[in-house]
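Note that one protein chain is taken out, while the other chains of the complex remain in position.
The block that comes next holds chain A.
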Amino acid sequence: MFGGIDPTLLIASLMVASVPILLAAVGELVVEKAGVLNLGVEGMMIMGAICGFITAVETGSPALGFVGGAVGGAVLSLLFAVLTQVLQANQVASGLALTLFGLGLSSLLGQGYVGIKPPLSKPVPFGPLADIPVLGRIFFSHDAFVYMSVLSVVGVWAVLKYTRLGLILRAVGENHDAAHALGYKVRRIRVLAILFGGAMAGLGGAYLSLIRVPQWVDGITAGAGWIALAIVVFAAWQPWRALLGAWLFGGISVLQLNLQAAQAGIPVEYLSMSPYLITILVLVIMSSRRGRAALSAPACLGQNFHAAR
């Protein structure tokens, strides 16, 4: 029925398609673990996309482009950090404002960069490994960022679970008053987490403009940031599930285009809505198992902290 689809290529391209949302989701996961709800992921991603693009075009180096993207995302998130951690502004409103601001600012910065091609990055040379049938195509044919995105999941998981740093971060997110009483600098830790989240979202955006599309156009992220936010909830704030969620989402969106190209007799509308439908379905199933999902949200998520209170 789906004769034309090669599962090997499908898996390989779903890994690529999910990189931007995975990077952004992992960043946001850390931010939310620290008790901060930053809804500005979309804005930080697109700032990363344009800053990375500009850096890569000006320097001619894709690697520096990614650094530029991370810096761009982090700088924008710094604005959010100042608003919510220093000025104690509402996090939801600030996050939404950050998205709107990022979209506009990126469009302004990108004025002179429309229609330019960025320097291309090459797949990591694995030599003979890439020639292994099936596995070689799936695992050893990508650019460095596909591996980095998976490594970032491993890294964040290990840090949160096994290190003192992860414990402090979680303490700040679960109960900021207690963490403060123990002498931890709640707001400083949160600012650092926000910067990390901004840098990761920036990387995700830079991946879009430098590798996946690769060019700069206004509104290039097209809602990827919101999907990343949904994945964090979907993952119940656990890194491995974020990986699963990103691959599921990336996988379905790639699969639906493949099914169409293979002329499978399924109406396009169902295929187009399937990623969103499945995301909703999974969220419903997860939240119906009350205990565990409810427990896993950081208790202080979205609450501002002030030592004088």
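The rule is simple: contacts are C-beta pairs under 8 Å (C-beta built on N, C-alpha and C of every residue); 3 or more make two chains touch, one makes a residue touch a chain; residues count from 1.
Keep this in mind: contacts and distances are computed from a predicted model.
One chain of this complex is left out of the view, and of "Acetyl-CoA acetyltransferase", "BMP family ABC transporter substrate-binding protein", "Glutathione-dependent formaldehyde dehydrogenase" or "Alpha-D-ribose 1-methylphosphonate 5-phosphate C-P-lyase PhnJ", the protein name its UniProt record gives is "BMP family ABC transporter substrate-binding protein". Across A:M15, A:V156 or A:A224, the residue that sits in touch with the chain not pictured is A:A224.
The chain omitted from view is touched by exactly one of A:T163, A:Q260, A:S287 or A:Q303, namely A:Q260.
Contact residues of chain A toward the unshown chain are 4-6, 9-10, 13, 17, 20, 107, 110-111, 114-117, 208, 212-222, 224, 253-254, 257-258, 260-263, 265, 267-269, 272.
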